[in-house]
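The other protein chains are all here in position, but one chain of the complex has been omitted.
Chain lettering (A and B) follows the sequence in which the chains are written, and residue indices restart at 1 in each chain.
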Amino acid sequence: MSSSTEWPLWEVFVRSRRGLSHTHAGSLHAPDAEMALRNARDLYTRRNEGVSIWVVPSAEITASSPDEKDSFFEPAGDKPYRHPTFYDIPEGVKHL
Amino acid sequence: MTSAAVPPAPVTPASPDTGTASPTAGPPALHAAALALGDDALVLSHRLGEWAGHAPVLEEEVALANIALDLLGQARVLLSLVGDEDELAYLREERAFRNLQLVEQPNGDFARTIARQLYFSVYQNLLYGHLATTDSPLAPLAAKAVKEVAYHQDHAEQWTLRLGDGTAESHERMQRGLDALWRFTGEMFQPVPGLDLDWQAMREQWTARVTEVIEKATLGVPEGPQSGAWAAGAGREGLHTESFGRMLAEMQHLHRSHPGASW
């Protein structure tokens, strides 16, 4: 019916307080970026949930494919030496 | 409601604060000012509340309700300075209300609602902005409200731009909305007793801002007079337009049907 005028979809990221990073909150429709920001403020921070908002056109997000999951993420799974718990330190050694 | 089972005697238009005075009441001029600003916020909030379930897009349901809630919050604080908020809202007759005629105008289409929002929010933002810098007892309230009102103004301006510079139809509707409400704008600069502000300067600032937005939106600033055949300031003196009586009838009927009841 009115699909020709359907407003584009935007992804909304909200910083809930200073010191934290922006986190994906959801999406919404808006005709342009200015309105997307305002709609996001009205919809996703009604209860004081945010101090800063990003909006990104959903179409502009490039996502990794679940089909490539193995080649993307598994190689990182066998490198335990990247994690501090990999190393044995004698008891009593401090500040390490 | 805090008070007795018997509603107060109807308030006469000449003295809006008799019969509803509370122990916290201040001097009459402050009352008159709080009542005028409180009634503006109360009535506009009610009109915006009528949009619930009818907005042109879901995102706008949320936006309009936010503005209505801000205004209702302001109204409650202001009316409570004068007396019991519910007695004042629900038990005064039409002629005792001190709001501008502008805010009681029916919603019309979305363009007319936006025109009303534009005219009023620019005014309210200036008024509260100036009031916040005075030593008025209302200054702290104004300082808090001005942040809300700045957002209302932004909302109205964004929509004025989009409707004015959108399609041929939206352009025409927006122009019609601006024209239809223009004659209610002169009243805004009628000095309100108890508010020591430079009303003439406010009028100039208001005109400059509204002109800028209207022109940017490719629309024309209305050319007619800024007040009707009645003297400007009629609403502040308790003279309202016909639709206001029906609005109050709807708003007050339940409360008045149960005298003295608590809700």
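Just so we're on the same page, a residue touches a chain if its C-beta (ideal position, glycine included) is under 8 Å from a C-beta of that chain, and two chains touch if they have at least 3 such contacts.
Just so it is clear, contacts and distances are computed from a predicted model.
UniProt records the chain missing from this view under the protein name "Putative 1,2-phenylacetyl-CoA epoxidase, subunit A", selected from "Permease", "Amino acid ABC transporter membrane protein (PAAT family)", "Putative 1,2-phenylacetyl-CoA epoxidase, subunit A" or "Septum site-determining protein MinD". Within the whole complex, the absent chain has one touching residue among B:Ala75, B:Leu118, B:Ala156 or B:Met202, and that is B:Ala75. Considering the whole complex, the residue from B:Ala55, B:Ala143, B:Ala180 or B:Leu239 that touches the absent chain is B:Ala55. Considering the whole complex, the residue from B:Leu161, B:Ile214 or B:Ala234 that touches the absent chain is B:Leu161.
The residue touching the chain not shown here, chosen from B:Ala132, B:Leu197 or B:Met251, is B:Met251. Of the candidate positions B:Phe97, B:Phe110, B:Phe189 or B:Phe244, contact with the hidden chain is made by B:Phe110. Annotation for chain B: contacts to the undisplayed chain at residues 1, 42, 46, 49-50, 52-62, 65-66, 68-69, 72-73, 75-76, 79, 85-86, 89-90, 109-110, 161-163, 165-167, 169-170, 173, 247, 250-251, 253-255, 258, 260-263.
Touching residues on chain A toward the chain that is not drawn are 1-3, 5-7, 9, 11, 26-29, 31-32, 35, 43, 46-47, 58-63, 65-67.
Everything below uses one rule, namely that only the chains that are shown with their structure count from here on.
Distance between chain centres (mean CA atoms), chain A to chain B: 41 Å.
In the complex of the two chains, the chain B residues touching chain A come out as 57, 59, 62-63, 66, 154-155, 158, 162. Within the complex formed with chain B, the chain A residues making contact are 7, 28-31, 34-35, 38-39, 42-43, 46.
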